[in-house]
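So that we are looking at the same thing, I have put the structure below in structure tokens.
Omission of a single protein chain aside, the complex is shown with its protein chains in their original locations.
For reference, chains read A, B and C in written order, and residue numbers begin at 1 within each chain.
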């Protein structure tokens, strides 16, 4: 399980370019920060109000005023900048965030995303997710390929209430890397040992299989 | 002429209450600052981006970064606050400015105001005037009662392109003080030596004459 | 007239049925002493505007638990189980608003705007009951301004005129609520003399602040 998640977040971290401003969602996406290549400078935004998320503080060094959007204690790096929620979402909605990484409950062939509500079961609220996926230049979904019951999460059509229409660009799971295109979902990379047949069998949507498929490096 | 203007701005200064945030227009309205009673604390906003306009600097002490909305060198008082133009007009449009004092080309019985353009002659642009008169809690017009040709400026209907509809609350001229009400323009004060007949003869709009008319103190 | 007041003077502002905007994000940047007073006041049928309902024992969450909130307008309730429970029993009305839209609605309310067009929420249940406007082929929702009777803010430093600076992640919704409320009460960690704050570093001008209490 830990390996699965580590494989996913390591791959996600390779999407970033030097100078990118990136917003990482709560949970697995937050772990991406640990694998950003040291040779590039990526700034991390915390939508509760700053740019420049640094490492977690040492135990006992927590600062009550310095948390990320999940409420976890963090630090602010030198060169950071603080702002209010309107500015934070001006950055997000205005297309100034180069990439956002989020989990998903469901994604479909049209790039639709459902990741905020399971009616009658889980109604946490959308927080900043709806703005993030509409505003960020690239929406990268980092998730396990299937749900706890083994059912596909990459569907022909989402069944849960949507977070947004047609916003997903990349899907990274432990099985491979998929790119959303006008024609549908293209399989770009397979994890070592995973076959086209296996990933398709675990996916409800029909994957488009190009001539060349890369290997999702470990 | 100087006496006329001084009479007007001295009277205008009496409208303010302790703690008021006030925006003074260019020209005669700017002079109001010199007559604010010392026992009250009035903050002056400069819509180019700060609160806390202080006195003009001593000659040689001008600061290139510190001007009012007319481009004149000013100072910023201790306790001042600087902001961008969006915040400046959030304060203005949002009703956080207690009073604005502006000149006028024409005012009419419905509180309509024309003070920004004379088609074919003078097209300076509205600057911040349209926002100020729509947003400020009280719009106080400080002007000479008649124009250079002796023609009335307080009309039944404005003839020039409007700055805004129905926004004027008070009109202060060298002849008297008038209040805009639902019923029309009520004469509240007369300058010493001015009669009801005189001020009405110099006004196209029909003034409403209450039982008690105060004296516009000198 | 001094804006610096006792907590009791601040608490005297609370009344039943008020719309109260409370700063903070998961209770970071929430004025807890003012929330204490609100809880102890026992005023009821409140509408609370904030980013989230935080935790059962911190910030806005306490007003959910106490039953004083009849309605919350927030972006997130997942960290406070009591909010979800009371929503399901019908005892609490919950209006969920995307976080960026919530920030912008408060800003619009404070800036005298009649509303704004946002692409956020198009094609989702957020668009229910809202006017949709299409410009240049792009769909937008017309979102409306939010205002409050009272704002309760947390500042790092306030000068005696009410100029405010915030620290790190505590700023969040506080400056927007300063614009959007008729009456603004600030709980400051430190109150300094006029002139001690650099005018360029002030985030909320004192003209927006009615009362200051010491945290």
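Here, a residue touches a chain if its C-beta (ideal position, glycine included) is under 8 Å from a C-beta of that chain, and two chains touch if they have at least 3 such contacts.
On a predicted model such as this, the values are computed, not experimentally measured, just so you know.
Novice: In the full complex, which of A:37, A:57 or A:94 touches the chain missing from this view?
Specialist: Within the whole complex, the residue contacting the unshown chain is A:94.
Novice: Quick one: which of B:3, B:39, B:65 or B:197 touches the chain that's been left out?
Specialist: The one listed residue touching the chain not shown is B:65.
Novice: Touching the absent chain in the whole complex: find that residue among B:9, B:76, B:172 or B:216.
Specialist: Answering carefully, the residue with contact to the hidden chain is B:76.
Novice: Taking the entire complex into account, which one of C:165, C:178, C:191 or C:207 touches the absent chain?
Specialist: Candidates C:165, C:178, C:191 or C:207; residue touching the omitted chain: C:165.
Novice: List the chain A residues touching the unshown chain?
Specialist: 18-19, 21, 43, 45, 50-52, 76, 78-83, 86, 89-96, 134-135
Novice: On chain B, where is the contact patch with the chain that was removed from view?
Specialist: Its contact residues with the unshown chain are 46-50, 63-71, 76, 82-86, 88-89, 92-93, 112, 122-131, 134-135, 161-165.
Novice: By the contact criterion defined above, which parts of chain C meet the unshown chain? Give residue numbers in ascending order.
Specialist: Its contact residues with the unshown chain are 104, 108, 111-119, 133, 135, 138, 140, 142, 144, 156, 165-168, 171, 198-201.
Criterion: only the chains that are shown with their structure count from here on.
Novice: Mind listing the chains that sit against chain B and also against chain C?
Specialist: none
Novice: With chain centres defined as C-alpha means, what is the inter-centre distance between chain B and chain C in Å?
Specialist: Between these chains, centre-to-centre, one finds 34 Å.
Novice: What whole-Å value do you get for the distance between chain A and chain B if each is reduced to the mean of its CA atoms?
Specialist: Each chain reduced to its C-alpha mean, chain A and chain B end up 55 Å apart.
Novice: By residue number and range, which residues of chain B touch two or more other chains?
Specialist: Correct list: empty.
Novice: For chain C, give me the residues that contact two or more of the other chains.
Specialist: 107
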